[in-house]
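Of the protein chains in this complex, one is absent; all others appear in place.
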Amino acid sequence: MRDALLTVRDLKIYYRTLYGYVKAVDGVAFELRDGEVLGIAGESGCGKSTLGNGLVLLKPPMKYVGGEAILDGKNIMALSQKEIKRIRYEKISIIPQYAMDALNPTKKIRQIVDDLLREHNSSFEEKRELIEERLAIVNLSKKVLNMYPIELSGGMKQRLVMVISTLMNPDVLVADEITSALDVSTQRSVVQMLYEMKEKKAMKSIIFITHDLAVLYQIADRIMVMYAGKVAEIGPTEEMVRNPLHPYTKMLLASLPKIGVRFVNERLKGIPGYPPNLLNIGPGCRFRERCPKAFAKCEQDPPIFDLNGRKVSCWLFERGDER
Amino acid sequence: MRKYLTKKAIIYLITFFFAVTIDWVIPRFMPGNPIHFLISRFATLPEAVKVIQSYFTQAFGLDKPLHEQYLNFWRALFRGDLGISIYLYPQPVAKVIARSLPYTLIVLLPAVLLSFAVGNRLGAFVAKKRKLDNFALPIFYTLTAAPYFWFGILLAWLLGVVFRLFPIAGAYSFAMTPSFSWRFIVNFLYHWVLPFSSLFLVMLGGWAIGMRNMIIYELEANYSRYLESLGASQSLIRRYAYRNAILPQVTGLAIQLGTVVAGSLTTEIVFSYPGIGYILMQGILNQDYFLIQGCFLFIILGVLIANFLIDIFYVIIDPRIRKSYTGEV
Amino acid sequence: MTRKEFAYFFLRNKKVIFAMCVLGFLTFLAVVGPYISPYKDPLAFVGLGYQPPSKQHWLGTNTFGQDIFTQLVHGLRTSLFVGLVGGSLATVIGLLIGFVAGYRGGWIDELLMMFTNILMVIPTLALLIIIAAYLPYRGIFIQSLIIGFTAWPWTARAVRAQALSLKTREFVDLARITARRPLKIIFGEIMPNMMSYVFMVFILQFGGAILAATGLDFIGLGPTRGMSLGIMLQQATLWNAIQLGMWWWAITPGAVITLIVATLYIMNTGLDEIFNPKLREM
Partner (left out) sequence: MSFLVVQNLTKEYPLGLLGKEKLKAVDDVSFEIERSKIVSLIGESGSGKTTIGKLVLRLLKPTSGRIVFDGKDVFSLRKEELRDYYRRVQGVFQDPFSSFNPIYKIDRVFDMVFEEFLPEVKASERKARIEQVLVSVGLNPSQILGKYPHQLSGGQLQRILIARILLLDVELLVADEIISMLDASTRVDVLNLLGDLKKRGMSVIFITHDLSLGYYISDEALIMYRGSIVEMGDTEKVFRNPVHPYTRMLLESVPEVGKKWDLRERFTPELIGGDSASCKYYDRCPIRERHCRTAHLQMVEVEENHKVLCLKAGA
């Protein structure tokens, strides 16, 4: 079992609002192993982006409430400004959801890269070959370096950000919804490029965040399904897809349209009801209103049960296997 | 990029044409036809009646058909002949204005440039901490809200009358004659301080507030967040944000120019500083319409040229315009 | 942003509350002032000249022995009037031209915007000087009109940007496929969304109009009859008030103008914070 690069225990990140706390990430625990791609899936509002961004950059209105995230032996949630600056980019980096709009419009690409690298006492010259090599992977010509962001298409800017974010070969790379805004054809090429960069050691392991389980199936080694700020289930991709445990994962997989399934012959079923409002939310399993198998015990918070490596947070699995 | 500038140039030419037309139209078509009113009133003064009478008809060319009057007006304009000043008869208006132009520029230009530089730095600095922001903002608001000339009066009273630090009238003391001697220059600067600082402070407030809002906006932008996510220092992030926040301030400078010029004119009156504002005031008091119209044209011309220079400067510093012509008119 | 939320933030925003109090007091002063002042006519010679503020003359007298407080309250009334009329006129014109340019688009937009940019570049004061200089009789209503007609350009630009963004919103398309007549769409769907923005623009125009009027009055092109804060300043400068130490004649009117305009700006920022949360968290 490869050792864990990043260990997260009972992490709590809330949003401060005028009406109280929105418990976006409420006691999440998982491990990211060396060289692994961990997919985080879940509907909008389940806390996956808050978790991803929270690990890298915690800014108001996000508030670190509790728990820890151990990277390189240190809890990166509680580090001083100076220390966290060193960790960011060198140890943990991010390809943000807003990647197409993440480059300063009034600076040449070369200038942005140079300024960024100087912040970590490196420079554009020092990493020139690496940059050119990585640009080739993402199918961008060297000429891009002398251009301004405004001269590039959205897709090109995103691929450029993929290169820039991994120039320091971070241990952990957070990829936050990098495929959602893309067309089908570019989606596959971006996933393939990310895979190739990992093969070429641009980063050790990846946290790949998306709502699209089908994309996760292609690239993730393990998948963590989140629901309403908590972990529902974590497990290897193949097993998760063939034999989902948590009722929510089951229903989510069942609701995915696939080429080959047609309305006329087989009617897919969605999940009735709506995710709960996380403002000052109380105890108990947060899926209980929508869960067909909910019973009395679900009123209390379900712990995360460990079934030989597969983790599931549901009272049905209190005694090892499903009741 | 060239397209952007030519389009701007066309706009300014049309604006100048529009302004000159207003300048020509207003005296002729205002209610109560002020020209006849003028002629009848001056006609009563026995000595000057003949000269002014013929001068007016000739100047306004009232006998000729309208379109001809209009063309003459333009021809005279290109010859630089803005007519003869009544108040400083027989000096031509163009000469009177030319003599007072340097005084206006000596106060106006440094005030605009310095207040722009200092104001923006201050605005960016204040946006750093909330405590600073709450303290400095009301001051900036008061500064930018104050009428230019009133702030001049306030400074003249405080620094001139109460503390007697600076003279509060004229560009140099009466005993002096303008020359490049050291003594004259010191005296000149001594008189220059109050008009300059009143303009400088009022403008400063405006730039500071503008920058404070702009930089908050830029610091919230995605590229700032991305830099911070990759461990960039606050100074780098602020440098980028400041660079982008200054751009709209430059366009703001172009738009503000009109009010800024107006402000300097009124401030000159407070200090009886012999610039264009002062002679414009004299023109109004003495109903010297030619002088008024001359000043009007000079001000418009000045503002248009300044605007065009700022546009050129803006294209140089903002690559977004240079790289793809999407600039709004 | 429901009404309830708006009220919630409105009542907690220090800037807006402060502004409302100050403006309320000044309007009260303008309305009641002339009645509570012992002297009725601002131009009447009611005492000895050069008197500093005292019990009889709350703000002292000027060179001619006219009561400064009476002049101030009458002047305040004029300035608020010009601000209101000039400001609302500029806002209405800017709203119309900006909206038509934004909503219609095409060559109309091109033409109107060119016209707006031309007027924007010309210094309004210079324009006002030319117009006012030739007006034989100048009342404060006429002054408000000419200020209103020359101050609308930047409102038009702001409103045009708003109209452009609202026009493409899908609820406008939904209204169009419900066979709503264009006028109903404009006033039923688009305009209400702009009201909060237009009110904020009006506040700035109100302040701008007062400053413009004061400028005009100061260079001698103010109303030929009646009293305004600008005229007080003009006379104070003409008669060397500060050289003779009469600060109460030269400083107070300007201070009142600055107070009005500064409060309006502060209110505008407060409203901006309410409507656009990014600034609120600053």
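We call the chains A, B and C, going by the order they appear; numbering starts again at 1 in every chain.
Convention: a contact is a pair of C-beta atoms (placed from the backbone, for glycine too) under 8 Å apart; a residue touches a chain by one contact, two chains touch by 3 or more.
Computed from a prediction, not measured in an experiment: that's the story for all the values here.
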Among the options A:Leu6, A:Leu145 or A:Leu252, which residue touches the chain absent from this view? A:Leu252
Touching the left-out chain: which of C:Leu95, C:Ile146, C:Ala175 or C:Ile274? C:Ala175
Residue list for subunit A contacting the dropped chain reads 43-44, 139, 155, 183-189, 191-192, 195-196, 211-215, 217-219, 241, 251-253, 255-264, 267-272, 274-275
Where does subunit C touch the missing chain, residue by residue? 1-2, 169-171, 173-180, 189, 192-193
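In this section, only the chains that are shown with their structure count from here on.
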Chain-centre distance (mean CA atoms) for subunit A and subunit C, in whole Å, is 52
Can you check how far apart subunit B and subunit C are, centre to centre, with Cα atoms defining each centre and the answer in Å? 21
Per the touch rule above, subunit C residues touching subunit B in the complex are 113-114, 117-118, 120-127, 129-131, 133-137, 154, 207, 211, 214-215, 218-221, 233, 236-237, 242-243, 245, 247, 250-251, 253-255, 257-262, 264-266, 269, 278-279, 282
The answer for subunit B against subunit A in the complex is residues 222-223, 225-233, 236, 240, 243-244, 247, 318-320, 323-324
Given the complex with subunit B, which residues does subunit A contribute to the contact? 53, 56-57, 59, 84-90, 93-94, 96, 98, 101-108, 115-116, 119-120, 148, 150-151, 161, 164-165
